[in-house]
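Of the protein chains in this complex, all but one are displayed in their positions.
Note that the chains are named A and B in the order they appear, and that numbering of residues resets to 1 at the start of each chain.
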Amino acid sequence: MIVLTFLLQTVRIAIPYLFAASGGVVAERAGVVSLTLEGFMLSGAFCATLGSHYSGSAWVGVLCGVAGGVVMGLLHAIASIRFKADQIVVGIAINLLVVGLTRFFLHLAFDSSSNSPRVAGFGGENAGSGVMALVSNPLVWVGLVLVPVMGWLMYRTPLGLRIRAVGEHPVAAESVGVPVPRVRYLAVTLSGVLAALGGVYLALDQHQFTDQMTAGRGYVALAAVIFGRWDPVRAGIACLFFAAAETLQIQLQSLQAIPSQFVSMIPYLLTIVALAGLVGRSVPPAALGRAED
Amino acid sequence: MSTAVDVTPPPAAPDAPSPARRSRARTRLEEAFLPPIVAILAAVVVGDLLILSFGQSPGAVYRLLLEGTWGNAYGFGQVLYKTTALTCTGLAVALALRAGLFNIGAEGQLAAGGFMAAALGLLLPAGTPWVLAVPLCVIAAMVGGGAVGAVPGALKAKFGAHEVIVTIMLNFITLALLNWIVAARLHVPETLHTPELHAGKIARLGGPFTGSAANWTILLALLAAAGVWWYLFRTRRGYELRAVGLQPDAAEYAGVRVGGVWWRAMAVSGALAGLGGVNFVLGYKGYYEDGFAGGAGFLGIAVALVGRNDPVGVVLAALFFATLSQGGLAINAVVPKQMVEVLQGVVILAVALAVPEVRRLLRVQPRRV
Partner (left out) sequence: MTPPDQSAAPVVRMAGIEKSFGDVRANRGASLEVGAGEIHALVGENGAGKSTLMRILSGMFTPDAGTVEVFGRDVTGWSTAQAIAAGVGMVHQHFMLVPTLSVAENVVLGMEPKAGLVVDRARARREVEELSRSTGLAVDAERLVSRLSVGEAQRVEILKALYRGARVLILDEPTAVLSPPEVQELWGVLRRLREQGATVVLITHRLDEVMEISGNITVMRAGTTVDRIRTAGTTPGDIARAMVGRDVALAAEHDVYRPGRAQAEGRAALEVRDLVVSAHGRPRAVDGVSFEVRPGEILGIAGVEGNGQTELIEAIAGLTPVVSGAVLLDGEDVTAFHVRQRGDAGLSHIPEDRHRRGLLLEYSVAENLVLGQQHRFQKGMGLDRDRINRNAGEQVSGYDIRPTDSELPARALSGGNQQKVVVAREMMRDFKVLLAAQPTRGVDVGAVELIHDRLRQARDAGKAILLVSAELNEVLALADRVAVMYAGRFATVLPRAEASEEVLGPYMTGAHREAA
């Protein structure tokens, strides 16, 4: 029983990471820096809350969340690809912008500075957090299935091949007629949608939006991408690993064995270790962050 | 075999343009000032939209904002207080950028600096004269920030690890660590802060600014700005640092050890951010509080960008963002202060977009700074 609870808890925590990390893999593989995952997630969470609140339906919430992800994704894409702005600065700007916008509209819509009213999620009001709640939440299934699907997309489809080419050697891709900017726009917008879905899940699972509710999950997802060496399946495994560590810490809370702060450090420490090449080289896509081509 | 005409093989860029029609100085001024101006204009436009969506008049709101900041002594004192930390983090990011490095970790470095100052302040005996205690605590702050900053620098020099990701990760690690230390050992019950320091506190400015948080740390911040300016533009190491940021190949040719410049720049950058921590810990509250940084580290990036990585520009930009931040409080009754946060994001985004666009329009060669 304990094992089951552990697994359920891990999955519950991992889903937002899985969504955002999938988005991160797609965008970064295409050569665009994904510091924006945090902002995408938060905007997805907020838009989903708005949608669910005004319609009473979780699915409408999902659609609104996706719309939010598309808008933010396009903003990132236009700034980075058309304007060739420094992608790191754009990432930070968008994250700050989303925090400000969500707070502002939180005020405007709900007259609160910290949270929205309760909204409908999946599995009804009394679902709790048991097996049924998890199993009946379609986003959970999508999130889990996303890992192999992204792997399939990146390594089996023509689009995936082109994305990988564009992120490594855009000039070579261009020379054979691959429309580099278009591929990047697609990848970044897709990353916006996927990361936003991570936020949608969060908000609908907690049945409300709270200020800055993503709390750095977007960065953990980015850590998973890097630790997973920009491979969708590896990144997915990293997400599960990070989530498991969090679950372990929560379950051990009563024992006070490991302080929560240290567990929260794990993804970040591992990423630094990976970047320093201490567990094999973690080499990013060669054209990452350079939009000159 | 020889050629009579030296024709550069394409698609390499042609040789440097012959003295241009528009004066060189004018181009430089335009390149430096246009992006921030564009950014501020963009902020005003978006601000107008947000204000209107709340059913208020932009003119009235802006007037209220100015009255609440530059219009009264308390408000201006608060502006000065906020300018201090932003100047420090802005200098930190600007210096690193001059070396071609992106320091996103100012938040953690600032917190670490504040913590080290508090730690020393708690260790020193209560009667320590301020001439001794304050400098010691300030140095402790800079050492703390510098140590945190040196790590990404060293990792980049040794392993080529990209400093953007490392600094972001280290931010979380540093803040988590500090949170644990305070929560586990040092906090006053029912709070998230340490007990008051025994020594090393910095006096408030008082005078016309009595009642505000403005304190003498601002003098330190301005001195730091002057110091950074002198370091960058008057010393040999600054010459080499800027060279690394502009054209690492030429710096290498000039005998500069690029890796050494990297980690030293990051260490100094961290130290500057750490200095910012003193503003709250020594100058305002007299204790270390978890989360006191309040985003100053990230805003420092905006300050550096709008300030075009120049110490003077950084001070001005810090003043601007501090005004905006304090102004948010002043207008909160009318329009939520969160509007200011939106505007901050808009300004950063606008500068980010404007810089390459202005360069493209002026046909200036691209560079990192």
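Everything that follows uses one rule, which is that a residue touches a chain if its C-beta (ideal position, glycine included) is under 8 Å from a C-beta of that chain, and two chains touch if they have at least 3 such contacts.
Just so it is clear, the model here is predicted, and its values are computed rather than measured.
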Q: Please provide the labels of all shown chains that the missing chain touches.
A: A, B
Q | Among A:Val60, A:Val142, A:Val178 or A:Leu248, residue touching the chain not depicted | A | A:Val178
Q) With respect to the chain omitted from the figure, which of B:Val38, B:Ala147 or B:Ala243 is a touching residue? A) B:Ala243
Q.
For chain A, which positions touch the chain that isn't shown here?
A. 152, 156-158, 161-162, 164-165, 168-169, 171-178, 286
(Q) Contact with the hidden chain only, please: which chain B residues? (A) 1-11, 13-19, 24, 28, 230, 234-237, 239-240, 242-243, 246-247, 249-255, 257, 365, 367
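Note that only the chains that are shown with their structure count from here on.
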(Q) Per the contact definition, I'd like the list of chain B residues that touch chain A in the complex. (A) 50, 53-54, 102, 104, 155, 158-159, 161-162, 164-166, 168-170, 172-173, 176-177, 179-180, 183-184, 298, 301-302, 305, 336, 338-346, 348-349, 351-353, 355-357, 366
Q) Inside the complex, what are the residues of chain A that reach chain B? A) 33, 35, 79, 83-86, 88-90, 92-101, 103-104, 106-108, 113, 216, 219, 222-223, 226, 259, 261-262, 264-265, 268-269, 271-272, 275-277, 284, 292
